[in-house]
Structure formats: C-alpha cells, structure tokens
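Only one protein chain is missing; all other protein chains are in place.
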Amino acid sequence: MKENGIEHNKGNRFNMWKIHLSVATVTLIPAAVGINYVAKAFAEGLKLPLWLGSLGTYLASMLAGPTAGAISGFINNIIYGLTLSPVSTVYSITSIAIGIVVGVLFNRGWFSSAKRVFVSAILIALTSAIISTPLNVIFWGGQTGIPWGDAIFAGMIGNHINIWIASFTDEFILDIMDKVVVAYIAFFIYKQLPQRMINYFKDNQ
Amino acid sequence: MANNQQVSLTHLSFTYRHDHDAVLHDITASAPLNSIVGIIGNYNAGKTTLCRILAGIIPNMMAGNLQGDVQIGALSPTQNWSDFNQQTGFVLQDPSSQLSGLADTVADEIAFDLLNHGVDEAAIQQRVVDVAAQLQLTAQLGQSPVSLSGGQLQRLAITTAIVTRPTILLLDDPTSEMDPQGREAFFTWLKTIKDATIFIVSNEIDDLCEIADRLWVLDNGELVSQGTPAEVINSLNSDWQIGTPKVYQLARLMDWTMPDDNNQFPVTVDQLRRCADDDHSNQSSQVSISHQ
Amino acid sequence: MEIRNNSIQKIARLHWYNFVDPVTKLLLALFLTMLSFDFTNLYFEAGLVLCSLVLLLLSRLTSATINAVSFCLFLIVTMILIQGLFYSKNVHPLFSVMGITFYLEGLLYALTMSARILIIIFAIGFFMNTTTISENAKYLESIGMPYKQVYLLMSVCYILPQIQQNMKKIQFAERARGINPQKTVTQKIRSILPILIPLIIKTFDQSINRSITLQLRGFNSPERTLATPKYCYFKAKFSHYCLSFATILLIGWKLWQIISRFL
Partner (left out) sequence: MTTIQINHLKYQYPTSDFKLSIDQLSINENLVAFAGQNGAGKSTLFKLLTGLVRPQAGEIIINHQGLAILSPEDRLKTIGIVFQDPSSQLFNATVEKEVAWSLLQTGLDASVIADTVDKALATVGLTDLKDKNPFDLSLPEKKLLAIATVLAINPQIYLFDEPMISLDWPSRQLVTRIMKQLAKEKHQVIAITHDMDWLAANFSKMYVLSDGQVKFEGTPETFFGLPALSAKTGLLTPRIMQIAKEVFGDSRVYLTPEDYMKKHSGN
C-alpha cells in the first residue's frame, strides 16, 4: 500500500505537481470545501460586501500544494452547483485556476510577508478575472450579478466601451477586493496554524 | 529475539519532527498477550504518542525520529504495518473526527470497516447488529451519525473498532465524553472481552484499576512504573502527580492491608473485600483466598 | 438489507425518476445545455425551457430550485435592461421612455441567455431533486469509480453538517467572550478571525484524525466490497452512450461554428 508510507521530503519544498493523492489530502480537500462553504455563508450572514468563498481553497493550496487547491476549487463549484446555484458549476474553471496560482505563489515564497501577500492577491485577482470574464460574457452577457459592479459595467457599455473590457473591469474590481481580503485572512490563519498540522499535511502528500 | 507470546517495547524513543525534545525516552515495557494494559500519566507524559506508535500511526503517518522496537505477539506495528493493521482496532481521543465521512446512518458507519475488508453483505448485517447491541446503539442504527451525542459517538467509535474482531484494541481516552452510567457500562463491557490484547489510556483511575491486568505509568516521556494495579498504585511517587482509586484512599485511611500481598493496600473492590473480611471478622483463622 | 439500506427506500414509493440513474440525469442536463448553445432560435429555446420545466415538474419541485430561480431572476431582469439599452448590435428601437431607447436586438440577446440559464437551472434541478447523496455515491462506486474519488467528491456533504455544528458552538463561545454582532464594516471584518481561526483549526484537526482513522479502517483497500446501487436503473449504459455521443456531436458542431467564423 503506497499511500501508507511517508515519503520524507529532503528539502522544505513539497512536491508541487504530484497527482497521486494521499489519504491526508483526500480528507483535507472536503474540509477545505466545507470551509469555503461556511466562510461564504458567514460573510453573507454579516452582510459583508465580500464572498470569502475561496478561503478553504487558499488554505488547501498552502497546506498541500496546487493540485490539492485546484481539486478543492473544482469540487467546491461542482457541489455548490449541484446543490444551490446550478450556474456556478461553470465557474469551477476559475476556482481551479485560483487553487493553482495560490499554490505556486505560496511555494515561491509569495505568502511570506504582508507586502508580498498584496502582490500575490493582485496576481490571483487578475487570474480570476481573466478566466471569469469569458464565462460572464457567454452566460450573462458580461455581468457579474453584483449590483454595483454591474452598474459600472452598464455605465461602460452605455459609453460604447468594448463589452470585454467592460466585463473585465466589472469582474476585476470585485475580484481585487475579495481576493485581497481572502489572501490576508489566509495569511493570518496560516501563521496561526500549529506546526504539527502544517507538517502532517506536508509529510503525507 | 522477542517472545512471541508477549507485548514488548524495547528502548523506544521518539521525537516529533516539529519538536526539539523527545516525547518518549527509552521505554522498555512488557505485558502478556490478551491482557488489558492501562496506560496512565498526566498530559504531556506521552500517552497519546505511545498509542500512536502502538497503532503504527507513527511512523507510517506521522514523521519523526523513532528508535527502538515494538512487538505485539508475532506482529510489529513499525515493521509490517499492513499485516498488523488487519488485526487492530483503534479509538481516537476525538470521536467525532473518527467518522468515515461517507455514511448516512450509524449502521452504514459500522459497516464501513467490513466493506473495506471485503466481507459480504449477509455477514455484515449480522455483525453490525451484534456489535451495536453490545454497546447499546441498537436504537440508533438508523440515525445519522451527526445527530449523536458525544457519549454515543464514543460508543460508535468503539463499535467500529471492534466490528472487525481485532486481536489488538487501542483505546485512547474512550470515555471522556460519556456520562457516569455510560462509563460504568463501558468498563463492565470491556472486562468481558476475551482473546484480545487491549491498551487503554484513561484518567478514570478507579475503573482502570478494576479492569486492567497491568498498568504502565508514564511521566515526562519515561516509563516510571509498571506492574499490576496494586503494585503500581502502592508504589506511586508523588512527583508523578497521579490520582489514586477511592478503594486505595479508603484502605489507607482505615489501614486495611492485604496480608498475603506484602501488606499492600487494595486497589479494587474485590481486594478490599478480602482484606476487610480479615479486618472485620473476629475469626482470624479465616482462610483468605490467595492472590492469583 | 433491512438495517443498512436505510428506511427511506421502504417508506417512500418508487417514482419513475428513480429508474433513471444519476449519471444519465447529469448527462441529460449537459445535453440540454449544449442544445441551447447550438440552436439559438428563440422558439427553440423556449421549447427547451418548457421541456426542462416539464421534466422538473413531473418529478419534484423543491425550495432549492425555487431559490436558484429567484436568485437568477434579478440578474435576468438587469440583463434585459442592460442589453436592451446598450447591446452593441442594437439597431431597431422597441420603445422609448423619457428619451431612453430600448432596442429589440438587445432584448432578444438577453432572452436567449436567460433561456439558457433557466434550462441549466431546471435540468440540474431535476437531478438535484430526484437523487440523494448516498444514491449518487453508491452509483458512482458501482460503475467503477475508485472509492477514493467517490469519497473526495461526496464526503463534503457529510462533513459539512459537522463543520456547521462546530461553527455554531464557536460563535456562541465567542459571543460569551464579548464578540458581539458588529455594526460597521471594519468591526465586522475584525470579528471574522476570532470565529474562523478556531473553526479552521478544528476542521483541519478533524481531517487529520479522519485521514488517520480512514487508513486504520482499511480505506481504499483493494478487497473492498463494491457498493450495490440503491435502485434498479433502466438501460443505464445505453443512455450514457447515447447522451454522451449526442453531447459530443453538439460540442463539435458549436466549435465548428466558432472556428468557421474566423475562416
């Protein structure tokens, strides 16, 4: 049984692109999806202008690498789509990308200080917006569904600005707020995690 | 060569990877197979770590520097874990995290292990009903595991551990969330288990003395005492800060000793009965049942 | 069978939709969605919406679907407004109110997209309302999906109630320490960490323990007894092949439509 043996990593960096999933990762991913779900509900309950719905995905990427993050993101949207909001299934592509980008950035040390987290957050928001924009255009004619973001969108296409640029602006403005806040929350929470927890997921990849 | 009829720990030391200090230092202990071994000590003494080694969680799932050897009969958790695991049942400290996470009902949860072992459906039915009855979960078989109380969850965790009929049972503080009646019923039940080597960590020193064949005392990662409950409790060092059973406290206060056991104080109700008989009866000639 | 295959089956009557397997239902949803992308004729779209709605109504309508529809309704309205006013291909005015002109092209464009959204919601709603999590899990396992993947996909549905329970406990405990429902946005943001930190640490701790016990309990062992599907399905394999084939054709055709536009 392969998954029972720990492969001791020599360096501190974990094996980034491993597809074989250990049992530890298999239980981490549903937990991460659960956190996404609860965090989103929590933000809605507080009536915050944020989603926080990718917090678990961030943490899964940070703890177990980009593959785990990507799968968390994917399953998150599939489950969300099949239980609550069918159209969000389509946005699983965005969630996969977020998982991968967070994992790679974290591995390269871009989550090590508050300053660097800001740069990471912008890159993540950019990725998210680039991938979501075509989906928004195909399914919603470019809208995001958030009233004030859509007001900007309407204003822009009212002034004959290209629909792609308008849609991207709408999405990016919303993304930047959400992804910056989530990146900082994930950064603080990760710092607070006990070392044994970080090691466990690192050892059992 | 280790004795195949014994549990033996030889020079066992362990340090977690995230720690600088060793959690266990050079532990050497033994117990006969098919006995109940109670592991006592305070927090940070290393009880849970020892359980993890006995179950093979260390070194198979948690990394660190492990030295020494563990042999339970012919099996070893550190050397051939796969075979060993087939024979083992384990109850963790936090029972709710022990649920499989893919079961609609308590019955499905108990069946999970059997399905994994490839047991066929008819046999599964029988065994699920059987173990649920042993731990008084029959009424809950159709309920969702999430709806159970803490004590019921702990009983569920125990059923999932015993349903595969293990020959080695590891219980890490299995009664922490049970109420007094549940705890009493559990220890009464545990005593009836035959043909299994049982390791149990618990703070319930009264119950532990009643059921255990051996006690191992850990203090700061060292095995400071081992023996029968009476031997261990009678030779406790106050530095270890371990509570004593009420029977023992009472016997000390009343100065009731067991004459045929080096004048040790009793630690179980049966032992107390024997020496109280001696003390209370005017017939000093009364034959007392000799120990063992 | 009595104890384990829980009582739901015994109490509830079997409905027609219980004879359709979950994968067929999902493929059907995908097929309908692709149809709506390939044929953009508005009457055809309306027909598809009607089809999927009938499918939904013939099975069960639950509040989850109604919520999904009402959530999208707002978006659909704003979509019609925005596209009707600003769609780049707008030529023919429909009506004018106070100097603002509403155009036909935008309206039609928005209606096509709305139809698509409704088709997705209804078709997936049909899947959602007629299957249970355990039915899906058992079916996936029985058609040969590795148990690890079934677990990955499904266990969150079982773990979520546990996380929510923990969340409730933590929120109560934190309120006792003086974290009250906050008013301003900064106060709200400051109250996030005190709730999320204990929750996340607890959740991850439980997943560590779960991964340990799963291994101890023989998870993913090769000799695992395969689950038997909950119901007897009607021609499952056949429908999978048909629907997959048709969907692939539609995707191919759509791609060709897009590519040929650039040729």
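In order of appearance the chains are A, B and C, and numbering begins at 1 in each one.
Everything that follows uses one rule, which is that a residue touches a chain if its C-beta (ideal position, glycine included) is under 8 Å from a C-beta of that chain, and two chains touch if they have at least 3 such contacts.
Model, not experiment: these values are computed from the prediction.
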Partner chains on view for the chain not depicted: A, B, C
Full-complex contact with the absent chain, from B:Asn4, B:Thr28 or B:Ser149: B:Ser149
Where C:Ala173, C:Leu226 or C:Leu249 are the choices, the one touching the absent chain is C:Ala173
Among B:Asp26, B:Asp69 or B:Glu184, single out the residue that touches the unshown chain. B:Glu184
Please identify, in ascending order, the residues of chain B that touch the omitted chain? 42-44, 149, 151, 176-177, 179-181, 184, 203, 206, 241-243, 246-247, 249-250, 253-254, 269, 272-273, 276, 280
Chain C residues touching the omitted chain (full complex): 166, 169-170, 172-178, 180, 193-195, 197-198, 201-202
On chain A, residues whose C-beta touches the chain left out of the figure: 191-196
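Everything below uses one rule, namely that only the chains that are shown with their structure count from here on.
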Between chain A and chain B, what is the gap in Å from one C-alpha centre to the other? 44
Chain centre separation (chain A, chain C; CA means) in Å: 19
Multi-chain touching residues of chain C, meaning two or more other chains, are 151, 155, 159, 205-208, 210-211, 214-215, 219-221
Residues of chain A that touch at least two other chains are 1, 4, 24, 27, 30, 200, 204
Chain C contacts chain B in the complex at 1-4, 6-7, 133-134, 137, 150-151, 154-155, 158-159, 161-162, 165, 205-221, 223-225, 227-228
Of all residues in chain B, which touch chain A in the complex? 16-18, 59-63, 81-82, 101
Residue positions on chain A within touch of chain B in the complex are 1, 4-6, 8, 24, 27, 30, 195-196, 198-200, 203-204
